[in-house]
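Removed: one protein chain of the complex. Kept in place: all other protein chains.
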Amino acid sequence: MGKRWTNRIALGVLWLCGITTVTMLGAVILYVFVRGVGQITPEFIFTKPHGVNAEGGIGPTIIATMYVTGLSMLIVTPIAVLAAVYLAEYAVQGKLVDAIRFAADTLASVPSIVMGLFGFALFVEAMGLGFSVLSGALALSFLMLPIVMRATEEAIRAVPKYIRWGSYGLGASKWQTVSRIVLPSALPRILTGIILAMGRAVGETAVVIFTMGQAVYLPLSPLDSGRSMTVHLYMLAMEGINMDAAYGTALLLMVMVLFFNLSARWLAARNRRLQG
Amino acid sequence: MAEPLETKRAPQAGAARTLKMMSRATYIQEALLKNLFLTCAIAAVAGVALIFFFVGFRGWPVIEDPGLAAFLFGSEWSSTFGKFGIGPLVTGTLVVTIGALVFGAPLAIGTAIFLSEIATPTVRGIVRPAVELLAGVPSVVFGFFGLVIVRPFVAELTGSMGFGPLTASLILAVMIVPTIATLTEDALRSVPPGIREASYAMGATTWQTIYKVLVPAAKIGIFDAIILGMGRAIGETMAVVMVAGNAPQFFEGLGAPIATITSQIVIDMSYASGTHRTALFGLAIILFIISMGLVAIVRALSRLNAKRS
Partner (left out) sequence: MSGSTTLLPIAEVAGEMYGESHPGVSILVSGMGSSAGIESVSTGSSDIGTSSRELKEAEYELDLADTPVAYDAIAVIVHPDNPVRELTTLEIRSIFAGVITNWSELGGPDLEIGLVNRDEASGTREAFSKIVMGDARFDLGAVILPGTGQVRAVVSDIPGAVGYISLGFVNDDVRAVAVDGIEPSEAAVVAGDYPIQRVLHFFTHGEVSESAVAYIEYVLSPAVQDSVVRDAGFIPITAKEVHGG
């Protein structure tokens, strides 16, 4: 008797937890949507900001965000994938592997601002790259490395062993097996990991502000400075004068991140269906 | 971030060795490739070392000026007067983080239990994406939310301006819910279903099963989740700057402005020079060491967990 009541109450509380979480998300998204949707015009998306208070659009920031995210993707993917290949196919349990995993976990947990200061100290100043898309991309790739590494490693491990046995049975070398059989089979999951990492990179502020800078002009070469959407949003929010543009930027940013996350989920779900 | 995986000796290696029909060229190629992969894998370690080196290097002079003791134990942070004691900042981070955990951990764990044990598949289909999407919202947006919605509410409650540890904790709590919830759910899922069935077979209600059986079984995973949520809260910057009040003073009350390590770095960095900037790098390296320490704790606990099962 007592236990039935406790049970009901407890379940009620847990339902409340679930509902609260959904409500929180809904509230945040609704808030930004309501205040920002009015700003989303083609003008906003394609023109550049002008004036002291960033009137106009945010075109260059969108380009800057995509530029730096894309570049960091190019930098990090080969390294992360090959690193994961090592961990999944060649590595032997031991101190080295422990160290690598500890390092990867550490990188994944580094506070963004530390990464930002690091990027500033190394890429902007020590290596003399200055505030640039390249500095930003390099700093972001450190952040993305563990994410892609883990996704790739799990993807490789998910490839059934019998496929490899078949390949070896035909006389293939390890590399041939990995490159022609395992990796292609693991590709969808790897892609999912990459897309998730990109979603994370798009949302970064502290890392980018100290490495790519704040110049509002359109970055053409990787050595140009630029302002990402997150930095623009931060600056607008801090100044507090042009709040309309701030909400518009926030909405577009959230749409972008949502796009990446939903794509990743869709890809994962499709992959699960296909593989059965 | 799920638990770190451990490797077993690759069985394929044994198979490949018995098929020794390789030409010398292939053998060399294989060896070279293996080293290439190894180099890539070491990139992670190199990365951590680089961060340690560069941030530490830029922050090192703080040992002389203002001196390690004055830096670590000083109670005043005021750049205009050359005082760089991190006391108030560390307390700020501590207070705000603990607050975030107090509000966020129960909610997150509750949500995870809900998702794992109680929700029907349809409901799960709504709540789980909600949790994941919450993780993708940029921090500045949470800052807005905190500034416009939470601050007035806290101001009413405390009779102050509403900037301070309470507001910051509430916002951070919302931000760490996804982190803690996803990991806790993973931990609960990895408890074998047989245990649940046994519990129900003995007549236990769902709630009894949850709190007497499942949570204790998953407790290390849950603890991991909390620690990682803690790490996230410690490292959060933008949202805190907008709602905490940013006054480098010790805790004066739930509605009195407070600064954290992260908020101070971001606010000062744009104009800091000389000793001031060195001090900021010093703060950064401390933050880095703290987060590395948390990761070490999680890994040690996971190892414990693995040994036990």
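Per-chain residue numbering starts at 1, and chain names A and B are given in the order in which the chains are listed.
Definition applied: a residue touches a chain if its C-beta (ideal position, glycine included) is under 8 Å from a C-beta of that chain, and two chains touch if they have at least 3 such contacts.
If you're wondering where the values come from, they're calculated on a predicted model, not measured in any experiment.
Here one chain is not drawn; of B:S169, B:T209, B:Q249 or B:T278, the residue touching it is B:Q249. Across the entire complex, the residue among B:P66, B:P138, B:P257 or B:G282 in touch with the chain not shown is B:P257. Contact with the chain not shown here comes from a single listed residue; of B:A155, B:V215 or B:L301, that residue is B:A155. Although one chain is not shown, part of chain B still touches it, namely residues 78-80, 147, 152, 155, 160-163, 241-242, 245-249, 252, 256-257, 259, 267-268, 270-271.
The missing chain lies against chain A, touching residues 50-53, 237-243.
The rule is simple: only the chains that are shown with their structure count from here on.
Here the CA centre of chain A is 16 Å from the CA centre of chain B. Across the complex, chain B meets chain A through its residues 1-2, 4-13, 15-16, 19, 21-22, 26, 29-30, 33-34, 36-38, 40-45, 47-48, 50-51, 54-55, 57-58, 106-108, 110-111, 113-115, 117-119, 123, 126-127, 129-134, 136-145, 148-149, 174, 177, 181, 205-208, 210-211, 228, 231, 234-238, 242, 262, 265-266, 269, 280-281, 284-285, 287-288, 291-292, 294-296, 298-299.
Note for the complex: chain A touches chain B at residues 3-4, 6-7, 10-11, 13-18, 20-22, 24-29, 31-32, 78-80, 82-93, 97, 99-115, 117-118, 121-122, 126, 142, 145-146, 149-150, 153-154, 161, 164-165, 168, 171, 173-175, 177, 199, 203, 205-206, 210, 230, 233-234, 237, 246-247, 250, 253-254, 257-258, 260-261, 265.
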